[in-house]
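Only a single protein chain was left out; the remaining protein chains are all shown in position.
Lettered A and B in written order, each chain numbered from 1.
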Amino acid sequence: MIPAPFDYVRPGSLDEAVTALADAGEDAKVLAGGQSLLPLLRLRLAYPSTLVDIGRVPELKGVRDEGDHVFIGAMTTHDEVLHSDLVRAECPLVALATATVADPAVRHRGTFGGALAHADPAGDLPAVAVALDMRMVARSRDGEREIPAAGFFVDYLETALGPGEILAGVRVPKLGPGWGFHYEKFHRTAQAWAIVGVAAAVRRSNGTIEEARIGLTNMATRPLRAAAVEQAVRGLAVTDTAALRGAAAHAAENTDPPSDLHGGPDYRRHLAQVLTHRALMAAAAA
Amino acid sequence: MPQITVTVDGITHEVEVEPRLLLVHLLRDRLGKTGTPIGCDTSNCGACTVLMDGKSVKSCSVLAVQADQSDILTIEGLSTDGTWHPLQKAFHEEHALQCGYCTPGMIMASLDLLRENPAPDDDAIRKGLEGNLCRCTGYCNIVRAVRRAAAEMSGREVSAT
Partner (left out) sequence: MTETLETVPEVGRARRRKEDTRLVTGRTRWTDNIQLPGMLYVAFLRSPMAHARITRVDVSAARRRPGVVAAFSGRDFADEQGSLPCAWPVTEDMVQPDHPPMAVDTVRYVGEAVACVVATDRYRAADALEAIEVEYEPLPPVLDMNEALKPGSPKVHEAGNKAFTWKFSNGDVEAAFRDAPVVIDRRYRQQRLIPSAMEPRAVVVDTDGETFTLYSATQIPHILRVMLALTTGIPEHRLRVIAPDVGGGFGSKLQVTAEEVLCLLICRRLGKPVKWTESRTEGNLTVHHGRDQLQHIEIAAERDGRIRGIRVNLLADMGAYLMLVTPGVPLLGAFMYNGIYKMDAYDFTCTGVFTTKMPTDAYRGAGRPEATYALERAMDELAHELGLDPIELRRRNWIKHEEFPYTTIAGLTYDSGNYEAATEKALALFGYDKLRAEQADRRERKDPVQLGIGVSTYTEMCGLAPSRVLGSLSYGAGGWEHADVRVLPTGKVEVVTGSSPHGQGHETAWSQIVADQLGVPFEDVTVIHGDTASSHKGMDTYGSRSLAVGGIAIVRACEKVREKARQIAAHLLEASPDDIEFDRGVFRVRGTQSGKTIQEIALATFAAHNLPDGVEPRLDASATFDPENFSFPHGTHLCAVEVDTETGAVKIRSYVAVDDVGTVVNPLIVEGQVHGGIAQGIGQALFEEAVYDPEGNLLTTTMADYLLPSAADLPDFVTDRTETPATSNPLGVKGVGEAGTIASTPAVVNAIVDALRPYGVHDVPMPCTPERVWRAVQEGAAS
């Protein structure tokens, strides 16, 4: 299928980009890697008046060490994230989840920022963002502001970015030593979206879980933290399978999972518990 | 209309394009590079896979304007001086195609896979080709072909050094 016509601008800097976006009005859309947007355009499910292509904005690319956090530029591709030594060393959960996004060709074009700004609750990275309390850096003509991940994902395909704002990058806090990570994705085929996914980070000390951060994919119209599980898991022995299972049983609390061809809400609630248990076990052993 | 410059299989083209023109339509309808087919609307099937600046992309999910200044390699540019690439030979030898519609994309995705991992095991091959659908072969012979090509390509590299 074929996209409807649109105007196109390709700014060469972030300043130009935010100006272009503001000038283009409210029906404009930012084009990042296009791996989610292009199918929507082709199916004519989106009719932007203008696409602001931020693919050639140098400030938006790359991964930097910024002390207590890692900055990942919004236009860093999934493939570049996967190959970043810094990401792998300091934010392994990001690498683990990114490796499950779509397929290699899509990961060559699709971007870290694009996937987050698209805010698909079935996407793998939003759950990681909330689990790790990433800080989203938004730029507009009025300057820069930071939005905590918890407040960034508002609803299905909806973020806290205002009109005229571009997600410039993400600050991923470094968690320090003692953490283990796992991303548990459950889907029907390798290419399919997650029915449910669980992003888990677990800090261990002397065989005991001291702290856990758990993000849930596709359990509501936005990514969720499994707060009750995080509470329940504190102090449990990393090898105590039964106790961890008991803690994971809280995973479905305060969720509002969708119903679609791949599963009803009750099945998803059940899966969230099973997968959270598995993610905890794997993260605790990692 | 934006003017772009793209190099496709070694030939540089300057073309005016509508912003919405898909790279795959630029290749097929404007440049006559019909070796790269289209199989879906949603970037699932991978039939349209080409290399863009050395990395696999699905050309149905890239705008031609996004490909400005880039170097595109399609299935048609894979042979050199009439000699088939080891992947083309291996797909033929292992009967890794039937109708052949997915083959250009499958070969280009395999090329990218072997760039990343010159000696993949079967699982890595299957995972690496997860974005390319074939309805004819059941994939067994495609996996064998990629394995065979990997051996030939690494052998060549070894002898070259």
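Methods note: a contact is a pair of C-beta atoms (placed from the backbone, for glycine too) under 8 Å apart; a residue touches a chain by one contact, two chains touch by 3 or more.
Worth saying up front: this structure is predicted, and the values here are computed from it rather than measured.
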Sole contact to the chain not displayed, among A:192, A:227 or A:285: A:192
Subunit B, residues in touch with the chain not shown (by the definition above): 18, 20-21, 25, 28-29, 33-42, 44-45, 47, 74-76, 78-79, 84, 88, 91-93, 95, 97-104, 107, 122, 125-127, 129-143
Subunit A residues that touch the omitted chain in the full complex: 1-2, 4-5, 39, 43, 186, 188-193, 195, 261-264, 267, 270-271, 274-275
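Rule of thumb we're sticking to: only the chains that are shown with their structure count from here on.
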Centroid spacing, where centroids are CA-atom means, of subunit A and subunit B in whole angstrom: 29
Subunit A contact footprint on subunit B (complex, rising order): 2, 18-20, 22, 25, 41-44, 46, 49, 52, 55-58, 60-63, 65-66, 68, 109, 112-113, 116, 127-128, 130-132
Of subunit A, residues touching subunit B in the complex: 1-8, 10, 31, 34-35, 38-39, 41-43, 51, 53, 55, 79, 102-106, 108-109, 190-191
